[in-house]
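A quick write-up on the structure given underneath.
All protein chains but one are shown in place.
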Amino acid sequence: MPRVIFEDIIKSYGKLTVLKNLDLAINDGEFLVLLGPSGCGKTTLLNLLAGLLDVTAGRIMIGDRDVTDLDPKDRGLAMVFQSYALYPTKTVRGNLKFGLAAHKLEKAEIEQRISWAAKLLQIEPLLDRKPAQLSGGQRQRVAIGRALVKKVGVFLFDEPLSNLDAKLRTEMRLEIKKLHDELKSTIVYVTHDQIEAMTMATRIAVMDAGVIQQFGTPDEIYGRPANLFVAGFIGSPAMNLRPATLSVSGSTVAARAAGVDLDVSRYGFTTPPRDGQSVVIGLRPEHFGEPDAAVADPAGNFSLPVQYSEKTGSDATAYLKFGDGLIATRVDPEQIGRFKQGDTVNISFPQGKLHVFDAQSGRRL
Amino acid sequence: MSMVMQSGEALVDSAPRFPRKRKGISGRSIAILVFLSICAAFFMVPLYVIITTSFKTMEQIREGAIFSLPSPITIEPWINAWDNACSGIRCEGLKVGFWNSVAILLPSLALSMILSSVTGYALALWNVRWAGTFLFVLFICAFVPFQIIMIPLIILSSGLKVYGTIWGIAIIHAVLSMPFLTLVFRNYYKGIPQEIMSAAMMDSGSFWRIFGEIIVPMSGNIFIVVLILQVTSIWNDFLLGLTFGGLGTQPMSVVLANVVITTTGEAAYNENMAAALLTAIPPLVIYFVLGKFFVQGITAGAIKG
Partner (left out) sequence: MALRWSRMSPQFALTPAVVITLVAFVGSIVWTIYVSFTTSKAFATYGIDFADWARQYERLFKDKGWTIALKNMLVLGVGSFLAIVFGFILAAMIDREKRGEGFFRTVFLYPLAVSLIVTGVAWRWMFNPSFGLQGALHSIGLTWISFDWLSKPETAMYGIILASVWQGAGFYMALMLSGLKSINTEIWSAARLDGVSFWRLYAEIIIPMMKFTFLTCAILLSLGVVKAYDIVVAMTNGGPGQATWVPGYFTINAYWVKSNLAYASAAAVLMLVITGLIFLPLVLLTAWRERSRTA
């Protein structure tokens, strides 16, 4: 049963429309990540759900309640903010307690919930401190604690990890994931960081320009991007996208890009390919074969000059000249010596990992 | 790199190899300091003169040496000024005015602080559609000359039977300071992060509870700044006290003006100066003790407005 439903949501400020006829249903117990570049409307959507903003048109359901016109506190939600938004003059305990302000609870129940959340998040020794005396990671835990004590069915997270350093971010990522597994509650999580999305989400809604571009599991999003935007947004380094023209003769289909023919005969076209159709082919850098070694069922073998290469410690990327542009290929850092500038390398790409998009609509074929 | 390291280590315990000459004070600095000192003297002269005059006897004053130190020193002018200086036909000194000022100050402070902080909070942190328009009107109101609203306010306060009473003056102070103080509070509250307010909306959603539990504890500084601003401006006010004060309810500054201006016969200059000092002492004490907040207060409106 869906836990949260957005129906035909429109949000506009004057002439500027931020969300356009958006529909989305989130299942009970799901960890949904709203992923997209800044300004795509993901935070707006979260704020609409929280009740911090009002929809221009549309309906929001939580469970079987229509909450479109309810105050934030009456929606049965808890939220963790990007800046944590802890009350600076209250102690950690006071912060957690104020989280229950709208719920008329008995003292014992409040105490019990606070100690439960404090134990779960290992912030018991911090309960009597003020937020200013806490480190970033500790503040983050308190912010989550303030949401947890409400014991609501749906938790909202607004880019909660973006103010942490890289190491803490990885730690907290795991911890939020663990919490979700333990509590089995529904989580709506906004981020622009695809690693967070890929590691934590049960499903991801990729948003751009106020529209959900694709809604699916992390594997679907990565493996079968629905359109050019998703293909270009997910993956690092980004997918190589090259314009190409299809030529169909009998059962063989080829895509010609920058003078190279790629065999796409066994590509799973959802609509039959037309001869002469303009398409964009997508090749993920990490799917190229090793240099001078053949891959099974290649779409094509390339012999390309190296423009430059860079190492990032555990990884390395080589940029090869392809037509009048560059394509990136992921390289084993041990092998980086084989990609010297000016050298020509022979690499191949497996047909099964290829993506083909219609050049006009941008949709996956 | 290693060379630098070595020489650095070698220097740890020995005298510096390239000692610098201690810089003396430059000619320009001296010129500036001299100029500033002369200006400081200009600012201090009146204070010096009224303090010395207030301790002089009338005989010494008649000698005409305004800068001379008092000899003999007498505190009689101070006693007279406080206790029996005459304003018009009443000779009760400034003490009545002093207590009137205190009685005006307290309720008026409470009223204006509550009124403007709540208004500023509602305008800064809650969604009120006409907030922008209202702020603009308040901005205008903060600068209109008092004379344009004086007569209707007199008529209104007479109608409400508060004209000429302590409460009347106190309320008028709170009302007239509301636009400006609201703008000051509103500017301060605008600086509170939106997310704190969002969190509070989700946690409680109650206008008053958020104000009392979250916002007021976060606004310590601004309350002190506004408090000092209000204390000095109410204490130093003359026009409102003159307009709305009745016989026996006039604040200290009005009594002072009456004492100094409505003199018959030879003026008791020493008494006048003592009276002026008595009136000036409360704000001066605040200024010298809490100067930092005072400066913040007087520049608050100007810089952000």
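So that you can tell them apart, the chains are marked A and B in the order they are listed, and the count of residues begins at 1 in each.
Criterion: contacts are C-beta pairs under 8 Å (C-beta built on N, C-alpha and C of every residue); 3 or more make two chains touch, one makes a residue touch a chain.
A quick note: this is a predicted structure, and the numbers were derived from the prediction, not measured.
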For the chain left out of this view, which of B:Ile66, B:Cys91 or B:Leu106 touches it? B:Ile66
Contact residue for the chain not shown (choose from B:Cys86, B:Cys141 or B:Val162): B:Cys141
What does the interface between chain B and the hidden chain look like in terms of residue numbers? 29, 32-33, 35-36, 39-40, 42-47, 49-50, 53, 61-62, 64-67, 115-116, 118-119, 121-123, 126-128, 134, 137-138, 141, 143-153, 155-156, 175-176, 178-179, 182, 201, 205-208, 232, 235-239, 243, 253, 256-257, 260-261, 269, 272-273, 275-277, 279-280, 283-284, 286-288, 291, 294-295, 298-299, 302-303
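In this text, only the chains that are shown with their structure count from here on.
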Rounded to the nearest Å, the gap separating the Cα centres of chain A and chain B is 56
Give every residue of chain B touching chain A within the complex, in rising order. 193, 195-196, 198-206, 209, 213-214, 217-218
Within their complex, chain A touches chain B through residues 47, 50-52, 71-74, 77-79, 81-90, 98-102, 146
